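Take this structure, written in structure tokens, and hold onto it; I'll ask about it next.
With one protein chain held back, the other chains of the complex are shown just where they sit.
Here the chain labels run A and B in written order, and each chain numbers its own residues starting at 1.
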Amino acid sequence: MTGTTRGWLLAAGLTALGAAAVWAATASLNNYLLTLIAFAGINVMLAVSLSLSNGLTGLFSLGHPAFMMVGGYIAAILTFPANRKGFMLPDLPEWLAAQQWPLLPALLVGGAVAGLAAIMAGFPVLRLRGHYLAVATLGLIFILRAVVNNLDGYTRGALGLSGIPKLTDLWWVYAWVVITLFVCWRIKHSSLGRTMMAMRENEMAAACMGVPLARTRLMAFAIGAVFAGIAGGLWAHLVTNLTPTSLGVFLAFQLVVMVVLGGQGSLAGAALAAIGLSAIANLLRPVEQSTGIYGMTQIVVALVLIGVLIFRPQGLFGSREPGVLMRRPESSAPSRTAASTQTTHLEQRGST
Amino acid sequence: MLEIGGAQVWRGQTHVLHGIDLAVAEGEIVALIGANGAGKTTVLMTICGLLRPRQGAVRYRAAGSSEPVDLARLTPEAIVGQGIALCPEGRQVFASLSVRENLMIGAYLRRDRAAIAADLDHVVSRFPILGERARQPAGSLSGGEQMMLAIGRSLMSRPRLLLLDEPSLGLAPQIVEAIFDILSDINEAGTTMLLVEQNASMALELAHRAYVMETGRVTLSGRAQDLADNPEIRRAYLGAA
Partner (left out) sequence: MTSYLLQQIVNGLILGSMYALVAIGFSMIYGIVRLINFAHGDIAMIGAFTALAVMIVAGLPLPVVILAVLVVGAAMGLAIEFVAFRPLRGAPQVNGFITSLAVSILIQNVAILLLTAEPRGVAFPAFLSERIPGLPINIDLVDILIVVLAVALMLGLVTIVNRTRLGMAMRATAENLDVARLMGINVSRTIMAAFAIGSALAGIAGLMWSARYGQIDPIMGFLPGLKAFVAAVIGGVGSIPGAMLGGYLLGLAEVLFVGLLPPEYAGYRDAFVFGTLILVLLVLPNGLMGRAAEDRA
């Protein structure tokens, strides 16, 4: 049996196992728990797609919530009951107001528009590095928030869009988690993925090897944004209302924490960190409610992150994927890359 | 006054010095010569405390004390306080600070205002150009002038031991001549020197003794004159046929 067929079989087996778990969950758990699991799944999608740009490519973006907002609003407007659009969203053009789409095409259009938005924003923003990129992408959240607030004939502005049909269920989320993991995994282990990692390690050297820097950066950013847009659509149809402030800085921070905890560029790490962090948040919520101490989640997440960065700066997995999933000679290579990231950063610091 | 014994030094993951033994006596000029990458600069960084040996000791006898201290246990700041100054490779003056501020920062750890003022006068009399340019930002000086400023700056801490890293680097030959003359004067006025140089002929001319380094080890040492006459050295480092 060749390595590739084994990989496919393993992937198919894991997918089936997951589907069985989803089936068991929907059969036995109450709605509240199912919703929590769906949130965790959306977080997995977000963290895994963000690790494409933040982890693999080394572009530190905080802009994922902005693209979720784009995808979320677009998808919600498309699925919104046509008979209520007239008075709730008076500025919609007639051809749009008459539409009432099912979830899947709405998600796809939302994701596509988010991707386009990322390409448009990426042209200026991706020329920046480091802190500057982080602040500029954070700025995207505020820019988009202002746009949504002010286009109130399309979005209901600060009031938020409520009464979005509850179309998202665990099956939808599960399917998209599988798709996200599959696509990102393929990208990571393709020549595009290697190009991204080469850029992260040493931009100039990568350019000298003929890597088209600007295009690769834009690809990483836009692909991440497409998934963020779709996740935003799923989120909107799970929560059933969307306001300009529902997706904000703390979410951006949480996603970054997932990527960092998981290790720069480890998809499985990001996914596990997303699940872990969602679990912590959900376990703390009842505690918050019974003690009246709100904000405990944020405090715990922040403390965990500071602790990890001080005591285990490479994250939980480094750049690696867990051994079970790799089991091929390359699996030793990424760990070396992680070590060399450390040293290159030190050298850069030394020379400034 | 300085004695390095069996120093093993790593820079990051790289093992650079494989057990170096080296000594500098009071009043000497000792040259350290060798090819690129031999580890000469690493020796100086180890003395200054910017790098720490994993094994071995860097013993230094401060003025008026009989007990040597182990520099490997001190911070770079404390080592400056012990009377050791480094004039770094590539000059590294503070480009945005004025020439005068650069000199004053050399005396950062000293509190004796009167003596600092006297030393400032002294440095300016040795390098008159620094007096003329006192208010200009150091970045506006030429390469040779920056070298003078870097030397002047290290003198401002009143070092007993002056470490010089490639003072000839990137300078025109006449300027190198002038600077080496000044170094010789400074030494005669009582400052001990450890000089790292790729320009071996100049270094051996100035120094009393020298060490030759290759790939992290001392391969030869002796009186500078003897080394300059050594046929192997002449072939490898002095460009003789």
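Convention: a contact is a pair of C-beta atoms (placed from the backbone, for glycine too) under 8 Å apart; a residue touches a chain by one contact, two chains touch by 3 or more.
Keep in mind the model is a prediction, meaning the values are calculated, not measured.
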Of the candidates A:124, A:210 or A:286, the residue in contact with the absent chain is A:124
Consider the whole complex, including the chain that is not shown, and state which of A:22, A:106 or A:140 touches that chain.
A:140
Consider the whole complex, including the chain that is not shown, and state which of B:21, B:101 or B:226 touches that chain.
B:101
Absent-chain interface as seen on chain B, which is shown:
48, 50, 75-77, 80-81, 85-86, 88, 92, 94-97, 101, 104-106, 108-109, 153, 157
On chain A, where is the contact patch with the chain that was removed from view?
60, 124-125, 127-132, 134-136, 138-140, 142-143, 145-147, 149-150, 249-250, 253, 256-257, 260, 293-296, 298-299, 301-303, 305-306, 309-310, 313, 341-342, 345-346, 348-350, 352
